[in-house]
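Here the structure is laid out as structure tokens; the discussion comes afterwards.
Removed from the display is one protein chain of the complex; every other protein chain stays in position.
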Amino acid sequence: MTAYFLRRLLLLAPTLLVISFLIYLGLELTPGDAVSYMIPIEAMRDMTPEALNKMREALGLNDPFLIRYFRWLTNVLQGDFGYSFASGVAIKDLVLDRLPATLELSLFALLLSTIIGTFFGTISALKRGSAIDNSFTFFGMLGVSIPEFIFGLLAIVFFSLQLKWFPVGGRLMPGYETFWDHLPHLILPASVLSLIMTAGVMRYTRSSMLDSMNREFIKTARSKGIPEWRVNFLHGFRVALIPVIVLIGFRLPMLIGGTVIIEQVFQWPGVGEQFVLAVRGRNYPLIMMIAFLSVNAVLIASFLIDLLTALLDPRVKLE
Amino acid sequence: MSLDKILSVRNLKTYFYTNNQCTKAVNGVSFDVKKGKTLCIVGESGCGKSVTAYSIMQLLPKLSRIEEGEIIYHSTNGDIRIDQLSRNGKKMRSLRGEDIAMIFQDPMTALNPVYSIGFQIGENLKYHTRLSNEEIKSKSIELLREMDIPIPDQRVLEFPHQFSGGMRQRAMIAMAMACSPKILIADEPTTALDVTIQAQIFELMNKLKQDHETAIILITHDMGVVTELADDVVVMYMGNIVESGSIEEVLRSPAHPYTKALLNSIPVLGRGKNQEIKPIRGSTPDPLNRPKGCQFMPRCDFSDDKCLTVPLAVELSETHTTRCWYSDKILQDE
Partner (left out) sequence: METSINKKTSLDRKFDKLREREETGKPRKGIQNRALSKMLSNKLAVIGLVFVSIVIVASIIAPLICKYDPQKVNLRMILKPPSSEHILGTDKVGRDVYARIIYGGRISILVGLGSAIGAALIGVSIGAYTGYRGGWIDSLILRISEIVMAFPQIILVLLLVAILGQSLMNLMVIFTLTGWGGLFRMTRAQMLSLREEEYVQALQAFGLSSFRISFKHVLPNALGPIMVNITLSTAMFILQEAGLSFLGLGVPLNIPTWGNILNVAIDLRILEDFWWVWMPVAGMISLFVLGINFIGDGLRDSTDPSLQG
């Protein structure tokens, strides 16, 4: 069992390596380098080209490309992600500062979409053709058609401004630090973020359930005289779940990408908002590193989903 | 063994309503199943034999229903009208598994791939007996052993895909027999298996018949299987029974052109390589475009205009019945 997972992990390595290389290439090709953030622009104007070059030498910035790449890679593996152009602060610190907010948002959205999506998708399938099924399907359609930021805006107008149920944005007020304090702020953005995912999960669960309930083993289960709920859930749903989990894995990049926009709409202080600011300011080191980290997140999450699938489906051969 | 009836089917009509059309899959079928005996229902694909079995178990798909007729189960507590029970109601569910059980054609798809064999057998026991979990586990192992599955205490924890084809079918039989049902319905149980494995399964089923006095309803399209296992035979064509009787009667003196044609279309061991095998000419009619009168008429060598009216049932003996105007001709023609 462990051998299988170690092997899978090892397979990820080449992909990550290639991506890291591309990221570094991007860093090289874009304007600015380590010297740019260390010395403010005004001071740079006063320095002679020789002085600047000496600095570069000292920092090792004139070494051959590959050597610099490996140096960068070793740094990254040790947690040193370079420095931001805008503030000169270590990127690692900048990101770590914001990471919990984004994790909170995305994990909550993932949970919501999985639970709500599978629940309503199953009910849709079991009551196929009924008014309930049709209305769920229609809402699903709406979910994938209306842009998420519009949902966000509408949610703010309706729930925060008109009904005043939830605060308008941001994550917390100074002095209120626990998760429960976050919760009122969290609900709207997480719900909106989960919408697209929920629509997809719901639709896929429905078709997977319909498929599953049509299979022979359902007849066998009924022939044993067990109660209907058991047939529907322990047999039908349990088997239908496996492809749905795989789908959720495929859609994870969308969830992570979604945080970029949602964090803007709700002023949620996460990595996504940070990314947008970095793009606006052409802060290349920050842009690259966040992109790199997001890919890592996607690959790790897919890996975990694979694990989950193997656990759920005994047919997955552990070769 | 007593000749008591354990199940009676009277004029059963089951219609399908898929594609916005009414298809008369079973159109008036009557037969009896005797305690501890094997009844074979034989016919081509689409003749309605499986539908009859599903009607008895009330396992029909959503877009179909039992239109008319009676299915009477003669239980120890009196007669039960199965056709009047609600499909997944409490009473029907208590019958399924405990009194009447069913095994299906392809054990790979008929077993749930994500649960162990022990779990699936255990489900049957859990809902029909009051055994504890421990007892359920040991009973499951016992059942696997009874079906000649080696190392049953290990096998009981394994999954269907880890079994071989024949073993899977045995496991399914073990699951069906878990509560010692009075009737076992087997829907083409060996079609998906090798011929050598087939023989083993048949041996097993005979053994069950003897040890548990289980009545077996065996659905098949293979006359060879019928000659092996049947005590009684029912021959179906296009939703109707064309001939029924004991195995000796139907085999030795078939009284319907279709039965005759079926028997002539299979090779018989011992008759040599030059034996005459006659395929039945023509093909099964489209159920949505049925011929008038006797359904077999377009393919029959003995028919004439009288056959444009549906033949009435003719009783050739107390047990042997057929539906043909010219049964005498058939009986004499050999």
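We call the chains A and B, going by the order they appear; numbering starts again at 1 in every chain.
In this text, a contact is a pair of C-beta atoms (placed from the backbone, for glycine too) under 8 Å apart; a residue touches a chain by one contact, two chains touch by 3 or more.
Every value quoted in this text rests on a predicted model; they were computed, and no experiment measured them.
From the options A:Val144, A:Ile187 or A:Ile305, the residue with contact to the unseen chain in the full assembly is A:Val144.
The residue from A:Val76, A:Leu234 or A:Val295 that touches the chain not shown here is A:Val295. Not every partner is drawn; the one left out touches chain B at residues 15, 17, 19-22, 24, 62, 65, 67, 78-81, 84-86, 89, 91.
On the side of chain A, the interface with the absent chain consists of residues 15, 18-19, 22, 26, 29-30, 141-142, 144-150, 153-154, 156-157, 161, 168, 253-254, 256-258, 260-261, 264-265, 275-276, 278-280, 282, 284, 287-288, 290-291, 294-295, 298-299, using the contact rule stated above.
Following the convention adopted for this analysis, only the chains that are shown with their structure count from here on.
Taking the mean of the C-alpha atoms as each chain's centre, chain A and chain B sit 54 Å apart.
Those residues of chain B that touch chain A in the shared complex are 57, 59, 88, 92-98, 101-102, 104, 106, 109-114, 123-124, 126-128, 159, 161, 172, 175-176.
Chain contact summary for the complex, chain A toward chain B: residues 215-217, 219-228, 230, 235, 238-239, 242, 312-315.
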